[in-house]
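As you look at this complex, bear in mind that one protein chain is not there, while each of the others sits in place.
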Amino acid sequence: MTAAIVAPAGRVGPLRFAGWLPFALHRVLDAVLVLWAAATIAFIALKLIPGDPLDSLLAGVLDAPPELRAQVAAHYGLDQPVFVQYLNYLAQLARGDLGTSYQRAAPVSEIIFSELGGTVELTVTALAIAGAVAIGLALLTSGRNRAARWAAQAIELVAISVPSFWLGILLMNLLSFTFPVFPAFGANGPASLVLPAVTLAFPLIGVLSQVLRERMEYTLHEPFVTTVLARGVSEGTLRSRHVLRHAAIPALTLSTLILGSLLSGAAVLETLFARPGLGRIAVAAVADRDIPVVLGTVVFAALVFVVVNTLVDLVYPLLDPRLREARR
Amino acid sequence: MTASAIAAPVGTSASRRAGLPGPGVLLAMAVLAALLVVGIAPGLFTGYDPLQASPASALQAPSAVHLFGTDQLGRDVFSRVLHGAGYSLSLGLFATAIGLLGGILLGVAAGYSRGIADRVISRLLDILLAFPEVLLALILITVLGPGMSSVIWAVGIGRIPGAARLVRSQVLQVRRSSYVSSATGLGLPPLTVIARHVVPNSLGPVLVNSVLGVGVCIIFGASLSFLGLGAVPPTPEWGLMLSEARQYLSLAPWISIWPGLFITLTVVSVTVTGRWWQQRAISRRSSL
Amino acid sequence: ASAAPSSKPASSAEEPVEGGTLTYLANTEPGTWDGQKVPSLNLNSLNSSIFDTVVAQASDGTYKPDLAKSWKVSDDGLVYTFELRDDVTFHDGTPFDAAVLKQNLDRPLNEVGLATAGNAIASTEVTGEYELTVTLSRPNAAFIHALSTPHWPIYSGKVLSEHTPAELGADPTLSIGTGPFRVKEYVKGSKLVLERNPDYAWAPETAAHQGPAYLDEVVVQFVPETQARIGALNSKQADAIDQVPPLNIPEVEGAGNVVLQKDNTGTPYYLALNANIAPFDDRNVRLAFRDAIDIDSLLKSVYGGVYSRAWTTTLPDTPPVGAYDESLEKSWGYDLDKAQKLLDEAGWDEVDADGYRVKDGKRLHIDWYYDSLYVQTDQRQQLGEAIASSLKEAGFEVERIPFDTASFTAAIAKNEHNLADASRGYADVGTSVSPFTSSADPRKGGNGINYGLLNDDVIDAQYVTVQTDSDPDARIEAAKVVQARILDEGYAIPLYIPQKIVGTSPSVHGWTFDAVGYTDSFYDAWLSE
Partner (left out) sequence: MSTIQVQEIARDTDAAAAPIVSVRGLSVAFPGRERDAVRDVSFELAAGRCVALVGESGSGKSVTARSLLGLAGRGAQVTADELRFGSTDLTRVRGRGWARIRGAGIGLVHQDALVSLDPLRRVGAEVAEGLGRFPGSRDDRAAQVEALLRRVGVPEPRVRARQRPHELSGGLRQRALIASAIAGTPRILIADEPTTALDVTVQAQILDLLDALKRTGTGILLVSHDLAVVSSIADEILVMNAGEVVERGAPSTLLHAPRHPYTRRLLDAIPAEHRRGTRLSDAPPTTFDARRRAGGPSSENALEARGLHKSYRAPGGAITALDDVSFTLRRGTTLGIVGESGSGKSTAAQIVLGALEPDGGTVELDGARWSGLRERDRRARRPLIQSISQDPLSSFDPRYDVSAILGEAIATTGTPRSARRARAEELLRQVGLDADVLARRPLELSGGQRQRVAIAKALATDPEILVCDEPVSALDVSVQAQVLDLLQDLQAQLGVSLLFISHDLGVVRHLAHDVVVMKDGRVVEAGPADIVLADPAQTYTRELLAAVPRIAPTDPLHDPQHTPEETP
């Protein structure tokens, strides 16, 4: 039962094909499909949102006359029928053009790429911290004495039960204001990354170490473990050399699923810790009806999702050679 | 919100054959039961109106009069926390239910139909998974307009793809099992086999997983409040209370400590209970 | 009306010190860096250090020379002739002259969607190397004011010709002006670093000193989280912070820091009543509603007495001096008995089980629409909730309904709301009248800031004078008529005078505020020790 939950996500299409070329073609096709659908769904949803993007385009223009409204509408193509707008958008997308932001008056792709760095820095650091701590916790506590396990489980529980913005505020107060160890905000070098990354990592640690430990304990009951021990291998070596790897696959699967929530977490923490980043931009764009930016982030996130999933699918068989068979 | 938005798919350690709930689990269940009672009838436990502002008595520290103190508008924090139980719990429960129902429908459809239908549905799920949940929720809430019910829908819909994926993988596994072929071998028509064997046997892990999801939804809802898109003030929803109170952290820490504590307490209780159930379900299946 | 910081003793006793880096935590990062794009007051606080303006507004509301040495206005108010300084250079080394100014003033003619489009410039003409003539299409009394704010930043001609407007908006390193500071570094979403312009020698007479600025550098960090800003100031990670909430003032002062407060100009924070639909279509109900709100005690508890009460829809400091009608002070106020009587008269004389007034079986229900973004400033959320819950006493059931910024105006235009709230900061009286004129009715397009959907002939007539008459006294009279009319009809309820509240460490001196009441240029600021 559990295995099914954590097993690599079964993809319908490409696995049936042998050889990498059809596989790659299939993947590309899938990616295009996902991107198209993501863009379409987002487009429709955004059109359903009440409120005229013209209002936000003209926000604050004192006494904007109707001619001006019309002029602005024409400039952004907002005077055309929705379907034409949609087709235009798709055509634009096909050229790799994500459009121009209403609010920032800059190309969306430029905005995304300039903001991307901060988010990548934050999420990758958080993932690394979470991975390292979770592996450490799992190695130390899987199948060992009850007190350590109990403590680890308590940590995990609390980690997933505290809203991250709240944790962030507490950490900020403690480690920046009361004891000025780390800067509370900004993106000035590695020190300023510590608090937000740790905050973002916290719930990840909870989930990852839980999965790792449960899997490791499951693996510790497999017959080969007795064989390994019978060779005179120590418990520590057993865990790090054999057992951990078995737990890596579900953890990896989980990590890809976490991707979406990482961006959500980034949105919250970038706001809280005043860091530049995609999450913050995306949230602001929804509020501002900056439709090109919202669409752009959605399409971009879908792209990242597709790419990461493809990569992970390629990594699975390296981790578990049995899956190589399954792939064919 | 972040990672916990995906309920941990927990494996089981064969060593822990969950039988009767241990003291920790019992405690968690008791907390949940108490919260449920409070959520249904908060008025039984407090005389204060959670919405009644009395600016004159703002930011009072906890005392015998105001057990948990008062907030920036002089509202009784104890009363607000108790009334908040209903909102937070119903957010968790209803959002989970939406995710579950949608997930079952899509998952069973994908898992049982082969070929095109499965491809299309699976792709759709991929797309939904590809959608960053916070964006999805933001867009949905903006479409539906602010308010508690929008939050519930937004959070719930965000959980559908995960649940559907899980259901689908279960259905795929169950339909390959020998008891299903054995039922076919008895000459039973396919719909009977689906209804009698495939669906019921696919739901177990999904249901259990959903229990864990309740906590995830509550946390996610709180984060939406932080982003200003959750419940609408003056609703005494915990996430919103926490978010509003953060400005007074050093002035009046009690305003934020209580809702924070209750969120954590609720999520921990839900998770402990859910995990116990999961363990029990798994060990019932695979014990021997 | 004084522009001096109200709570800080003048630091003139000490001699200003040169050098040092000031770290300032701003509330939000401007969405665009081009002042013409979106007239953000927060952007002005930064751009005023980078850009000089054509004229400068003094603290008394009068206009002084800046980039223009002098200017003349034709009798019909349509033709402006500016004599320009000849000793000014931009940060990029290019000289300032009439051609460059023309480029800047022509922008609303050539670009779409600029905030300055409403200024009615018809044409500009270079009439000398340092002389520019501007022709308007209609008289605009606020034209000179528009040229006095960084809403109209004067960019280097090179930047304007080499870069698209979109680039100017996105990248502040293209903000090449003539101001006392120039942009050194920018990290989007995080910070903006300004460094002293060593060549600066053309400060307007409104400034406290001449020559280059005192500070070497100003690091502006964007920190939206209030608690983070306060924590940073108190833990000495910052020298100054923007937006200290009133209730947090003791916290900041308690840590040994200084709190600077400055009243804004324009309109107060007010409630706009929709007189088009029931129950506010009845003047008595409007007045009863107004008199049922105990504004004094609400302000005291929500803002700890920091914000003072507003009496009319024009703020006291709003230029031109005198536009504020002092005689209206204390002419109205909390009077529950009167409110009850008025409601009885209006036919809302029954009370239901929940304590709300009822007429013809219908509850006295008020839908209060608000913008969920702006409600975050000044704890207006709390104030709103407190007002709503206090009105129960008089029998009003008030329901607050949030909208986000983009859909707010559209929702208002549906004419289904009873109440909305707003405030407008701008250092000219026209701004305090315009939200009550039919030209600002959201149903008619335009800027749609008339949240009460008011169409009052008296006000509309006065607004023409306010907008076009170049005689300040005529404008003042018209504005006073509007203030009285609004109160008399109960169209709006002024609540409080918004303030800019800035926290600084004790070593920060020479902090200045602009005419709207926002943080001005860092030109005169200096750090002791």
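The first chain written gets the first letter, and so on, giving A, B and C; residue counts start at 1 in each chain.
Convention: a residue touches a chain if its C-beta (ideal position, glycine included) is under 8 Å from a C-beta of that chain, and two chains touch if they have at least 3 such contacts.
On a predicted model such as this, the values are computed, not experimentally measured, just so you know.
Enquirer: With touch as defined up top, name the shown chains that contact the chain not shown.
Expert: Hidden chain, whole complex, touched shown chains: A, B.
Enquirer: Which is it among B:64, B:116 or B:186 that touches the chain not included here?
Expert: B:186
Enquirer: Looking at the whole complex, which of A:81, A:96, A:189 or A:321 touches the chain that is not displayed?
Expert: A:321
Enquirer: So that we can see where the missing chain sits, which residues of subunit B does it touch?
Expert: Here the touching residues of subunit B are 15, 177-179, 181-190, 196-197, 200-201, 284-285, 287-288.
Enquirer: For subunit A, which residues touch the unseen chain?
Expert: Residues 18, 222-224, 226-234, 242, 245-246, 319-322, 325, 328 of subunit A touch the chain absent from view.
One rule holds for everything that comes next: only the chains that are shown with their structure count from here on.
Enquirer: Suppose each chain is reduced to the average of its Cα coordinates; what separation in Å results between subunit B and subunit C?
Expert: A distance of 44 Å separates the two centres.
Enquirer: CA centre of subunit A versus CA centre of subunit B: separation in Å?
Expert: Centre separation, subunit A to subunit B: 20 Å.
Enquirer: For subunit C, which residues are shared contacts with two or more other chains?
Expert: 225, 227, 231, 373, 403-404, 407
Enquirer: Using the touch rule from the top of the page, what residues of subunit A touch 2 or more other chains?
Expert: As it turns out, subunit A has residues touching two or more other chains at 49-50, 169, 173, 271-272, 287.
Enquirer: Considering the complex alone, what residue numbers of subunit A touch subunit B?
Expert: Against subunit B, subunit A makes touches at 1-7, 9-13, 30, 33-34, 37-38, 41-42, 45-46, 48-50, 130, 143, 157-166, 169, 173, 200, 203-204, 206-208, 210-211, 214-215, 217-218, 220-221, 250, 254, 257-258, 260-265, 267-268, 271-272, 279, 282-283, 286-287, 294, 297-298, 301-302, 305-306.
Enquirer: So in the complex, the part of subunit C that touches subunit A is made up of which residues?
Expert: Within the complex, subunit C touches subunit A at residues 31-32, 34, 37-40, 112-115, 117-118, 165-167, 169-171, 187-191, 221-225, 227-228, 231-232, 234-237, 373, 403-411, 434, 439-440, 444-448.
Enquirer: Going by the contact rule at the top, pick out the subunit B residues touching subunit C in the complex.
Expert: Those residues of subunit B that touch subunit C are 51-53, 55-56, 58-59, 72-74, 142, 146, 228, 232-234, 244, 246-251.
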